[in-house]
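All protein chains but one are shown at their positions in the complex.
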Amino acid sequence: MVNNITILMGGIQGEGVVSAGINLMKTLSKLGYYTYGCRSFSSRIKGGNNTITLHASTEKILCIPDKSDIIIAFDDETIPQNIDKLKEDGLILYDSTLKDDGYKDYKSTPLPMTEIAKTAGSTIMKNTCGMAFIGRILGIDRLIFEESIKEKYAKKADSIITQNLKALELVYNHSIDIQMDHLILTGGDGFSRPLMIGNEAIALGALMAECRFMAAYPITPASEIMEYLGNLLPRYGGVMMQVEDEIAAVNMVIGASYAGTRAITATSGPGLSLMQEGIGLASMTETPLVIVDSQRVGPSTGLPTKHEQSDLYSLYYGGHGEYPSIILAPASVEDCYYDTIRAFNLADEYQCPVIILSDLSLSLSPQTIDPLTYNEDIINRGKLMDKGRENFEAFSFTEDGISQRVLPGTVGGEHHVTGLEHNQLGLPSNDSVNRRKMMDKRFKKIQPLESLQEVCLTKNHKESVLLLTFGSNYGIVKEAVELAGNKYDYGYIKVIKPLPKDQLKDLLDTYKKVIIIENNFHGQLAKIIIGQLGYKDKISSIHKYDGSPFTPFEILEELGGLI
Amino acid sequence: MVNNITILMGGIQGEGVVSAGINLMKTLSKLGYYTYGCRSFSSRIKGGNNTITLHASTEKILCIPDKSDIIIAFDDETIPQNIDKLKEDGLILYDSTLKDDGYKDYKSTPLPMTEIAKTAGSTIMKNTCGMAFIGRILGIDRLIFEESIKEKYAKKADSIITQNLKALELVYNHSIDIQMDHLILTGGDGFSRPLMIGNEAIALGALMAECRFMAAYPITPASEIMEYLGNLLPRYGGVMMQVEDEIAAVNMVIGASYAGTRAITATSGPGLSLMQEGIGLASMTETPLVIVDSQRVGPSTGLPTKHEQSDLYSLYYGGHGEYPSIILAPASVEDCYYDTIRAFNLADEYQCPVIILSDLSLSLSPQTIDPLTYNEDIINRGKLMDKGRENFEAFSFTEDGISQRVLPGTVGGEHHVTGLEHNQLGLPSNDSVNRRKMMDKRFKKIQPLESLQEVCLTKNHKESVLLLTFGSNYGIVKEAVELAGNKYDYGYIKVIKPLPKDQLKDLLDTYKKVIIIENNFHGQLAKIIIGQLGYKDKISSIHKYDGSPFTPFEILEELGGLI
Amino acid sequence: MSATKDYSNNVNPTWCPGCGHFSILRALQIAASRLEIPKESLVSVSGIGCSGRLSGYMSSYGFHGIHGRSLPIAQGIKLSNKDLTVVASGGDGDGFAIGLSHTLHAIRRNIDMTYVVMNNQVYGLTKGHTSPLSDVGFVTKSTPYGAIDSPIRPGILTLSSGATFFAQGFSAFQEELVEIIIKAIQHKGFSLVNVFSPCVTYNKVNTYQWFRHQLVNLQEDENYNPNDLQGAFNTLLNTNGLCTGLVYQRVDSEGRSETNDTPLSKLDLKITEEEFNRLMNAFK
Partner (left out) sequence: MSATKDYSNNVNPTWCPGCGHFSILRALQIAASRLEIPKESLVSVSGIGCSGRLSGYMSSYGFHGIHGRSLPIAQGIKLSNKDLTVVASGGDGDGFAIGLSHTLHAIRRNIDMTYVVMNNQVYGLTKGHTSPLSDVGFVTKSTPYGAIDSPIRPGILTLSSGATFFAQGFSAFQEELVEIIIKAIQHKGFSLVNVFSPCVTYNKVNTYQWFRHQLVNLQEDENYNPNDLQGAFNTLLNTNGLCTGLVYQRVDSEGRSETNDTPLSKLDLKITEEEFNRLMNAFK
């Protein structure tokens, strides 16, 4: 009996192994376990091997351990490609139609998944059988699966339900000739929790933040956001439009936002590069703008289905000229939700672009989440006025650098905005004194953010070392530290731009060494912090750029060399 | 009698005051003086006040002093707008058709420029008259002007020459009732030198570097490059194409370069933002690419006719993902020429994008230059092979990270290139070991540049302070230091990416203080150096972002606060 | 009735004396006043170019965007608040070079708004470069040996993209222009008005004089039926695009209609806790 377990399921892309894995995760989540899943993609559209590795635990863990307890294979590639990820005493299960390549060193057994599926009515149920086998091994009551089958196929033909139930029955009655009791999972708290990916949480956050317009262009790994909102927005009076390219997308969103509707676009690296000019326009016209950048491997088309965190530089420093913007970096699916709401509020409050920085792992990895809190009062639209006044100054110089804003349609608020440098009325101005004041105004706006506490810390008070990271890495660093016996303090930075300078300085003054862990070649966050704050000698950096996330042990190994 | 003088000429845009100024500069350059001119633009297309301020000297000076000796006005706005730039004992000359606003505190006198022009045949010659008046005051022999008039209008109708000569005669015979002998310019070395703007030098450099393809989209202040090459390239078998946008431009240039023709595009901030994706593609496919970025005031459309140096960040860090590129920063028109040739060689040698970083002042300010040296042997095409071999590996792993290159058309060299991560054959590859090796290979390539001496220093051995700058600022810093009695060491950085790390470290170790002077809000170069090398406490920064270049006195004033 | 001057903010345009763009600005102001569009409900969106400065001379709401992107911005505005009258405008380079894709995609979306192309067949603001609408042989700073490529034909291209309204005007024909713009604004759907607007400084070929000689006025032809697509195509081919008036209007155009009657920006957006729970339950 265990209270956590890791299972790798692999098969031919398009044949349903990933959705079987996700169904299993949903079931486990309902039973009160925390699950975390990680997908690998084939470079083929259909066909080719793909896998989902899932971890289930009584504790919330946001990563996949280095080694799995079980591998279950629906195709011939899964085992050879993943055998190094199996624990020494791990268990291999494989469809009985596959050849037995005899992984002698491991416990392994064939399971008649295809066979049962066929008997029950259709081979497409073989993944469901696989899921059920695992469920059975983990000790999940058959009734639980029965319920979820009934729920899932409620709107489908009765025969589908009958067939699935039949398959389930056959699985649970099949006699398995291997010792598996030690794999029974226990300790779930019985509290049913949702399972989500980051992209869904972002989309839901946008909806709850009263965003009602999205324009976007499809791109991996950001498309789910437009898909979710494309489905939901029209039901709430909103619009989601797939447009001709990312340039159109960002400019449409600027237009919609200028006219008063909270609006969003989502993209990944290549689209982000195309949006740079539009981001500058939003900042110059002081129009709220929310963009999601879900990072993948760059440069250029790179590796579209692999993980990286290498757009920081281009978000922090990119775009010609100089303008304020805000970058939020959620580290969990829950963060994705709350940060998206915050992004809309910040965009309205500071009248500038806000980027929600995600990464492939965070965007696409399903996680069991703690219930999201509903809150009546989450909207802050900043200095939005419902009345104009003569010679309305949409760019007036104010104490905090933020001017009052009115929406088109407002009587007496008629004014002009432009990407040219402009005076307080928003009319083009070449005047050099005005220019300087306008630059100062725009940057003054976001200065208060520098004093906020935006590094989330876990203190173990054991050593003088701080591990700092961001995004999906956080869960891995946390796990690594726990594996190492909690001997480091660690944390993640929630706002990358503007940097929480005061807090970072405090931390850099406090700790002897700050090690920044990130998925890119240059150690971008480390260099950004050094560029802004100095402390080069205190900061070191662990980085990985081969397209896969860190594993906890990799981090520990690298740490070994540094400490 | 003086050996240097500064003259501000102003009038209505489109009426020829700037070309009169440039003609005067050409004449002075022929007589052996160094000249430097600085233009201001009206925000109107035609009409509105514009000026040219020119400095002539026996020494090479690459800036305009804070104060002028003479203002000559062809419209009513010139004097009030520029009076603060006149020396206390300065001279005001104005067209006698203008109203006398009585600048009592100054020596001023009306000149019958329009009148003489009319008498000689046409009022459009009034600027020529102005130029001739100044020439006369400076003590330039009338014959010199006669010659250049004959030369200039050689292909025009005889009547034009006659009229101009007539005007010239009238100017030289007009009696001027004011003491002006102290303004006679002497000391020119009689050596005739060319007058050029940076954009022309870049274009000429491209031609001499055997560049034969340009695709571009017009934008201030880069358009002169396409105009010059549009005129010349077809004469040398080449092609210049104005295309639909900057995205097309950069990708066409990539195509042309891939197929073997040296190729260039030129743009400014907004175009640069649009090119980011293409730059990444060139770097990922290891295709040589040369881009000119002539900076203007950003962000967004900003101030298109005003000066700034704020694209460093976006060039150094911009574009999604991570890839090598090289940034050259010429500081004079001569540099523009030589650096452009070097840019093509570096692009071929390192098979990556090279950016020539100019700024509005450097691109558009006419300067008398020292003769450019002709050299038979300036072309280095790197590892370009004229033969293939089976399974040609265009991305082979080599000691120096650079692979052999063949051009399409080469028998046996058939291969594939892609913006996806790829193996040595150039075929897409998801493999993580390959990915890491390819990233290492691409960055290893340009590492040797980090060890070069790319900071041009002038040592005065007076103090432990180094003033460091780049681009057109260099001439101003030089002048400032000389005005201050040469008590600082100073220099400019010729290669911004990769930073000449070894030399910079040496310098930062040597000097107590390094002050970086640049035209942008953030002190971008300073922050880049700190981000890469540290030394935050040693580096301070002087920056200006109001759209106009520094004046020497402004630098001295700011230095006062820092030292 | 509101006065034309109500729509002017009294800023002195930067345009050269005689520039065709003056007339377009004025036509838009007159049209707005005849249609009595409340100032606060009119949004003028413009691109970058001499043309692009137009929005800065209107006393309505104005958005001067980036080069080539006026239409995406304008569409976003209209979708966000359908009560607004949205008029985008920009140069021939803005709309048919860098912005070509947006122009054609906007046409096929048929959102209820108007786009005025201020077409001088040259790049005015950059001081005289060729445009995709320049004639073959046209000499500019960037085509010193004359333009080579055959020019884009805005009319045919617009109709081929499924336009529901296409008209042409000429800066010198102020009254016709006003009427066209009024019809364009009244049209339900996307209306594109191509205005021949001479650049007196950089285009010495396609001058006022030249257009006066070349342009055919469709209104003067009693038999011309602007609701006949095939006929419109033929007219554009036969006149080489050099005609003014309403070229084509699809009678049954309704404009892209989103689900709501209330403009997006005025919807009650609150989502109840019950509803939120329903949304969350989908993830269990």
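Going by the order they are written in, the chains are A, B and C; count residues from 1 in each one.
Everything that follows uses one rule, which is that contacts are C-beta pairs under 8 Å (C-beta built on N, C-alpha and C of every residue); 3 or more make two chains touch, one makes a residue touch a chain.
Quantities reported herein were computed from a predicted structural model and do not represent experimental measurements.
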| item | value |
| --- | --- |
| Partners of the unshown chain among those that are drawn | A, B, C |
| Which residue of B:46, B:85 or B:212 touches the chain not shown here | B:212 |
| Option from B:10, B:65 or B:238 whose C-beta touches the chain left out | B:238 |
| Given C:100, C:117 or C:218, the one touching the chain that is not displayed | C:100 |
| For chain C, residues in touch with the removed chain | 97-101, 104-105, 108-110, 132, 148-153, 156-157, 159-162, 230, 233, 237, 256 |
| Residues of chain B (touch criterion as defined above) contacting the omitted chain | 26, 29-30, 192-196, 200, 204, 207-208, 210, 212-213, 215, 232, 234, 236-239, 241, 243-245, 247-249, 251-261, 263, 277-278, 281, 285, 371-372, 374, 388, 407-420, 426-428 |
| Residue ranges of chain A at the interface with the undisplayed chain | 14, 43-48, 217-220, 223, 226-227, 230-231, 234, 240, 242, 244-246, 270, 300-301 |
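Everything that follows uses one rule, which is that only the chains that are shown with their structure count from here on.
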| item | value |
| --- | --- |
| Centre distance in Å when chain B and chain C are each reduced to the mean of their C-alpha atoms | 37 |
| Rounded Å distance between chain A and chain B, as computed from the means of their C-alpha atoms | 45 |
| Where chain C touches two or more other chains at once, by residue number | 48, 66 |
| Shared-contact residues (touching 2 or more other chains) in chain B | 43, 270, 300-301 |
